[in-house]
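As you look at this complex, bear in mind that one protein chain is not there, while each of the others sits in place.
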Amino acid sequence: MTRLTDATTAVSSAVSDGASLYLGGFTHLIPFALGHEIIRQEYEDLHLIRATPDLVYDRMIAAGCAGKVTFSWAGNPGVGSLRAFRRAVEDEVPKPIEIEEYSHYGLVSRLSAGAEDLPFVPLRSYVGTDFPEHTDAIRTVENPYDEGVDEIAVVPSLKPDVAVVRAQRGDESGNAHLWGISGEIVEAAFAADTVIVSVEEVVDEATIRSDPNRTAIPGNVVDYVVEEPYGSHPSYAQGYYDRDNDAYLEWDEVSQTQAGIEAWLDEWVYGVDDHREYLEKLDTDRLLDLQPDTNYATPVDMGAY
Amino acid sequence: MTRLTDATTAVSSAVSDGASLYLGGFTHLIPFALGHEIIRQEYEDLHLIRATPDLVYDRMIAAGCAGKVTFSWAGNPGVGSLRAFRRAVEDEVPKPIEIEEYSHYGLVSRLSAGAEDLPFVPLRSYVGTDFPEHTDAIRTVENPYDEGVDEIAVVPSLKPDVAVVRAQRGDESGNAHLWGISGEIVEAAFAADTVIVSVEEVVDEATIRSDPNRTAIPGNVVDYVVEEPYGSHPSYAQGYYDRDNDAYLEWDEVSQTQAGIEAWLDEWVYGVDDHREYLEKLDTDRLLDLQPDTNYATPVDMGAY
Amino acid sequence: MSESTDYTDTELMIARSAQELRSEDTVLVGVGVPNLACNLAKRTHAPDLQMVYESGTVDSNPSKLPLSIGDPVLATDARSVVPMADGFGRYLQAGRIDVGFLGGAQIDSRGNINSTVIGDYDDPDVRLPGSGGACEIASNTHRTIVISPHSRRRFPEEVDFVTSPGYVGGRENRAELGLRGGPEAVVTDKAVMRFDEAGEMYVETVHPDSSREAVQDATGWDLQFADDVGETRPPSTDEIELVREELDPDGVYTGGE
Partner (left out) sequence: MSESTDYTDTELMIARSAQELRSEDTVLVGVGVPNLACNLAKRTHAPDLQMVYESGTVDSNPSKLPLSIGDPVLATDARSVVPMADGFGRYLQAGRIDVGFLGGAQIDSRGNINSTVIGDYDDPDVRLPGSGGACEIASNTHRTIVISPHSRRRFPEEVDFVTSPGYVGGRENRAELGLRGGPEAVVTDKAVMRFDEAGEMYVETVHPDSSREAVQDATGWDLQFADDVGETRPPSTDEIELVREELDPDGVYTGGE
């Protein structure tokens, strides 16, 4: 069954005002193209969920799409502050946002619980910290066994309405291979009600089935497939391109003011129809400079039985 | 750091009387060679842990190595009863064994908890069943959230003293690639104190590092590496050989009586020095008939950055 | 499709339970008769049926009969292969599996199944293999189909050990306990049974070579029959041909009985 569609259709079908939304990837494989499409479609009051909000949520926050952010590390990775996020939290600009805060493992554990339809999962974090005082969902349960601590922290299941994730290659049913750093992408894809998977390349089903251990995201959990080369630009895609670090450094300048961001969005998001047009606006050498050398993994023999 | 050694040394260094022991693999990649070596070294009072005891534990039970078995399905897969196991439970032959019983997910969850050093993990099983009445370790905790059930079953962490697992290829530090069905091998390797990994082939470190997403068992958790081609015979190794089904059918006959098993052990275990000698006793065509056709997975490009 | 007149009890059970599967289903398959039923369904009315095995293979496409649920033939050409923890957690427990096939040594009127022990747990008459994934399959799928030979020994009023929960204290009670779905059909060598509103088993159809009396005699309690109890549709000649010539040509599962 084909689930292949374009970014505009996938986003307009899956997202609605007020939805809880997870955009995948731990600094690697961030779905920037679809994030920009969500901004273009001007959703409001979204509950944005991500371990590392990164530039993609900074833009959505400045664009006024966010009502709430659930996160565990809000910075510009390797660069510094996430300025629009800070302005929203510190000064309610462009509007106030609610925050719900965890450590990485806490947030990842919430998605794991969601993926497995468990009401909660335990973790050995938060002891001696101020998290439980400010994040009501962090609670404790008693250990019913003699071994180990008397009580342990738990976090509840988190099931986003929509997860937008990326993978390097997938077939038109949404069975996707991803490699390199997967972060919490897979847990989120299994936890969410509706899933958009955006891939660098659509490949045939036989390629996917040749290496089933690599199919971390099965079509079973996918609703829409979008093919978007360079769809994670300016973040990375293992084997496809490196991070466009200039874009991350530029953002530190652009995001100094809300007006600066608005001008940037006018040019790079509202001012283009789609990701293709965004890419065409970039200097070619900028993309060429991001290419890694080819470096194939030693294949495995699955055997034909 | 090389951890490479032979089966005799690995077993004598890792195993001792009374140890709790997990032999890996869910009908696939069962470490028969090392199981036979454990029998040859005549350990006693072992606590044998495995979802599916299979022929390897049936032999160890009949050989008098077992004091306790923790399991979730004790049959001869695809064939029928596990007769030595049944004789020990029903008739205390050759000696009584204690049993501790779970469903598959319960047992796997115990190893997951062990792998993550959690005192317990919740699961949505055992409701309405008679397990909790007979397996004391299955308990319940209250759900501290409004969403979902009021209480949920939990199982405690299980950390075997020794795990013996197999993989298709590994380097001499014990970094191992495994593919096809991994069952609960990885959880057990992370949960156990001491780990022996037995591989079809020792490869160089560069092969392992070419595909790090495939390294399910890292040298970090491994103490001994043993190279044993056909080390899972008569069970399967994906891409290397099929199951020797005649051996599974034969066992159904051999294991009709304790005396039958003893005669078999005399010939195939005590009567040989090592797995190599065991293999040499097999008819060549028996091994040749198990070869699958070559069928490589489409490789991935990790990129050189 | 012409009805066959030459079929064994096992072949009837395979063909009849295959009819319970729909093309859009994801089914948790056991080795043996359930495997044949699923493959038969996939080759006939349910081409998109997704077969998942408790070993963690998803949408397996086996080129031959698997010898066990850990057979490499289930991994080669599968859509995905995951660790058991994920197969049980993210697929079964998460409610992603529509149908589960179960057998068992004992089944009671509420569809509770025993595959653990006959007699006393601590001093058993017969020690059975145990749950495997059956407890999770019965608890987490949306429909379970039970396949079993029909005899008083196998259909007692109360099972010796509840390995896999059916309609524990009735349909409502099952839902209250947080259990999904429940038994949908029991296919035996004598009849097809379903469960009423209260979660009690009743006979829907009796097989051509059996009778109402034979079914009641082989059951350990006073069995209900539907008002319009009919005759089970026999397998078609096409179905029997598929089973005999392609799915189990050596008669491994269909030859014996």
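Order of writing sets the labels: A, B and C. Residues in every chain begin at 1.
Operating definition for what follows: contacts are C-beta pairs under 8 Å (C-beta built on N, C-alpha and C of every residue); 3 or more make two chains touch, one makes a residue touch a chain.
Keep in mind that this is a model prediction, so the values were computed, not measured.
Although one chain is omitted from the display, it touches the following shown chains in the full assembly: A, B. Touching the chain that is not shown, out of A:Lys68, A:Arg124 or A:Arg286: A:Arg124 (per the contact rule at the top). Shown as candidates are A:Phe32, A:Tyr57 or A:Phe71; the residue that touches the absent chain is A:Phe71. Annotation for subunit A: contacts to the undisplayed chain at residues 25-28, 51-52, 71-75, 77-78, 81-82, 85-86, 89-90, 101-106, 108-109, 112, 123-131, 134, 148-149, 152, 179-184, 186-187, 235-239, 242-243, 245, 248, 292, 295.
Although one chain is not displayed, its contacts with subunit B can still be listed: residues 1, 115-118, 175, 190, 208-209, 212-213, 215-216, 218-221, 302-305.
One rule holds for everything that comes next: only the chains that are shown with their structure count from here on.
Arrangement of the chains shown, judged by which pairs touch: all-to-all, with no pair of chains left without contact.
Should one ask which of A-C and B-C has more C-beta pairs in contact, the pair is B-C.
Subunit A and subunit B have Cα centroids separated by 37 Å. Annotation: 40 Å between the Cα-based centres of subunit A and subunit C.
Centre-to-centre, using mean CA coordinates, subunit B is 28 Å away from subunit C. Across the assembly, subunit B contributes 123-124, 148-149, 152, 179-180, 182, 238-239, 242, 292, 295 as residues in contact with two or more other chains. Counting only residues that touch two or more partner chains, subunit C has 57, 71-72, 75-76, 81, 89, 93.
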